[in-house]
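As you look at this complex, bear in mind that one protein chain is not there, while each of the others sits in place.
Note that the chains are named A, B and C in the order they appear, and that numbering of residues resets to 1 at the start of each chain.
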Amino acid sequence: MSKVVFEKTKGLTNKEFSYCPGCTHGIIHRLVAEVLEELDILDRTIGISPVGCSVTNYEFFNCDMQQAAHGRAPAVATGIKRVRPDNIVFSYQGDGDLASIGTAEIVHAAHRSENITVIFINNGIYGMTGGQMAPTTLVGQKTTTSPYGRDEKHCGKPIKISELLSAVPGATFIERVSVHNPAHVRKAKKAIKKAFEVQIAGKGFSLVEFISTCPVNWGMKPQDALNWAEENMIAYYPLGNFRTPEEDDK
Amino acid sequence: MMTEKIICAGFGGQGVMLMGQLLAYAANDNNLNTLWYPSYGPETRGGTANCSVTISEAKVNSPVISQADSVFIMNSPSLDKFESKVKPGGRILINSSLAEKKVERDDINAYYIPVNDIAYKLGNPRVANMIMIGAYIQLTQLFEKEEILKILRKSFGEEKAHLIPINDEAIEAGKKYIQENYK
Amino acid sequence: MAKVMMKGNEAMALAAIKGGCKAFFGYPITPQSELPEYLAKHMHKHGGVFLQAESEIAAINMVYGASGAGARVMTSSSSPGIALKQEGITYMAGAQLPAVIINVMRGGPGLGGIQPSQADYKQVTRGGGNGDYYVIAFAPEDLQETVNIIKEAFDVADQYRNPVMIAVDGLIGQMMEPVDLDIEVPKRELAEKTWATIGTYGKRPPVNINSLFLDPQGLENHSWNLAKKYNTIKEKEQRYEMVNMKDAELVIVAYGTMSRIVRSALEELNKEGIKVGLLRPITIWPFPEKAFKEIPESVKGILTCELSTGQMIDDVKIANNGKLPVGFFGRTGGMVPEPEEIIKAVKDMLGGLK
Partner (left out) sequence: MDNKIYIIVGHYGSGKSEFSVNFAKKLNTLNKSVCLADLDIVNPYFRSRETRLSLINLGIDVISDTLDSVKGLDMPYISPAIRGQIAYNKKTIILDCGGDNVGTRVLKQFDDLIKQRDYEMYMIINVYRPETSTVEQIIDMKNKMEAESGLLITGYINNSNFLRQTTVDDVMNADSLIKEVSKITSVPIVYVSALESILNKLPNDISGEKFEINLSLRSDWL
């Protein structure tokens, strides 16, 4: 009798990912989907697709989905959760979406401690529109709109969303993770699980920030991109938990 | 068909809006058509405030009153602004405690009532507007005092029920002032 | 229930509750703030949700989410706030989501002023955001009509899966009139919201609320399907009132507060023996073009009266199609004319026609 070594999660559809080779969207999609399945909440989950490279992720997540305007996913999530508090609601957003155009929406969703879960992908660049500078682009990093490297005197230092949101009283669970190696992938999945458990328990706003890569727009091979993320991104964006529900913090 | 168009004008805080609303509520209780319309926004906070009320047996159309049957003037600037809005033969009720001037027109009926002084004597300066209402219902016989009090009781509720007697006194004082000074 | 005296903004809020509204998301702006204030006080008593959003943009996107999740939902604002909401409104039109949006119009452009205005006519009737779409727009003239229309509007929005806007000027929001909130309004036959994202619960495949089309052909097909829907709405939902048309020499086209002022003017003109009719659009989109076919032969000209420098006049000209001379009278910036000004405009126009 053959043993099943790898079974595709029910949280994903059969559609093949459209992402570039080496893009971490695929693995993060899979982790989220596995958690939804393992927590047995998939059939009551409503997800929100952003504007960005993952704009069509409603094709991949095997649950009800709504596609939102650029940056507005937390507001859309709020609308859904307020009228359907028994459903599980998550938004999936990139750094242009969440950390730039949608800063008001994410800050206020955290501020109200909206009982939703946010999956935040930070790869320091705008992928969809072709490699422009994001608010999270590192100082010195070259993009199409910072062709000489990001100059902090010109456009500031990269924004640290997890730190920023953990200063908002309403934020219940905030953790920054990475998926650059298998050990961190396992850790990342735990964080996602915790975030959804916080929501299931009705404890309020949860967000997991992923240090992610964009090999194509960074001009690197996938493995080099992972190494670069580990050496440069994580140095600036430290991994770890920033907020956890008080009663669990022992 | 009866139609009565009223403009109330004064400072914000003098209860000008409430005067108009009371008359509109009373009209509705009497199954008359009515429309109350305020000047709104920053004007209502400390600046000049005014509202207009139309009461009619017919459907009320234009909310804008160009020629008023009755105008309440609670302060001096309002007299300058609204004297021209009184229709010929109409009436103007002036708070002579604050508006010292007399009207310039001779085709309207002016009533000078020192409502602030009377209110002060009654022991509550805030009921000046109710003295004006008393004067108005005495002049027009449009509503009974009891109808006005009924609306006040409802809007004050239990919490402010103790304010009913002073308002009753104020309306009565207004009525009396007209009876005694404009026979 | 007997008639009650209510302020326009409060009456609109209560009408929404009576119309089955289960969620409200908004942001304060004069002259409509009493509306969210009223709902903040009362919505929960009716099992509904009230939430003050961080901005108009967030509010309309909350409406998008709640509507997508199958709820009867409303937002309200005033002109500059509606401009901010246009992003969400076009997404809703694209994703075919119903909602009721109240616009208590004030003067513009820019921050403008807080006094009554109808200068949003084009913002309201031309879709307002990007893309080929329209919102169904009602422009009632008094509180009773406003209340009845709001109660009906939720059904209209659900029937066509499209946002419905109630465009009233600041005066209607701020005034008090007796109003009966329990008058029965026509009910529509509504299909179950099988498209709503409420969780699959293992009973059906996942659904998706979306306005993105990767394939231009797909987007073209979608746009033509929407156009077909809008044509049905044009055919079935034009609403208007014709007043004093018999033997009229002139017809005034006016809506909202302006039509009330015109009514007062018509009474005076009638006393003078001058016969003028009123064509009052109740829907401004679809514009009541059908009404223009009912204008009698006796009419020699059309006078458009608006609280703007002239926006609806374009639609009047299209509907008139060159048949009769079209004149204009307008006040704007929050200035509201007295009936005498309309009377003068009528006499001027009639004088020019003779």
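What to note about this one:
The criterion applied here is as follows: a residue touches a chain if its C-beta (ideal position, glycine included) is under 8 Å from a C-beta of that chain, and two chains touch if they have at least 3 such contacts.
All of these numbers come straight from a predicted model, not from anything done at the bench.
The chain omitted from view is touched by exactly one of A:Gly131, A:Pro158 or A:Gly204, namely A:Gly131. Those residues of subunit A that touch the chain absent from the view are 16-22, 53, 55-56, 127-131, 144, 147, 215-217, 219-222.
What we mean here is this: only the chains that are shown with their structure count from here on.
If you average the CA atoms of subunit B and of subunit C, the two centres end up 35 Å from each other. Between the CA-based centres of subunit A and subunit C the separation comes to 40 Å, rounded to the whole angstrom. Within subunit B, no positions touching two or more other chains are listed. Within subunit C, contacts with two or more other chains are made by no residue at all. Residues 22-23, 25, 49, 51, 53-55, 57-59, 61-71, 73, 87-88, 91, 95, 197-202, 206-212, 214 of subunit C touch subunit A in their complex. Across the interface of their complex, subunit B is touched by residues 3-5, 30-31, 114-115, 170-171, 174-178, 257, 260-261, 263-265, 267, 336-340 of subunit C. Those residues of subunit A whose C-beta lies close enough to touch subunit C in the complex are 42-46, 48-49, 55-56, 58, 61-69, 72, 75-84, 87, 104-105, 107-108, 111.
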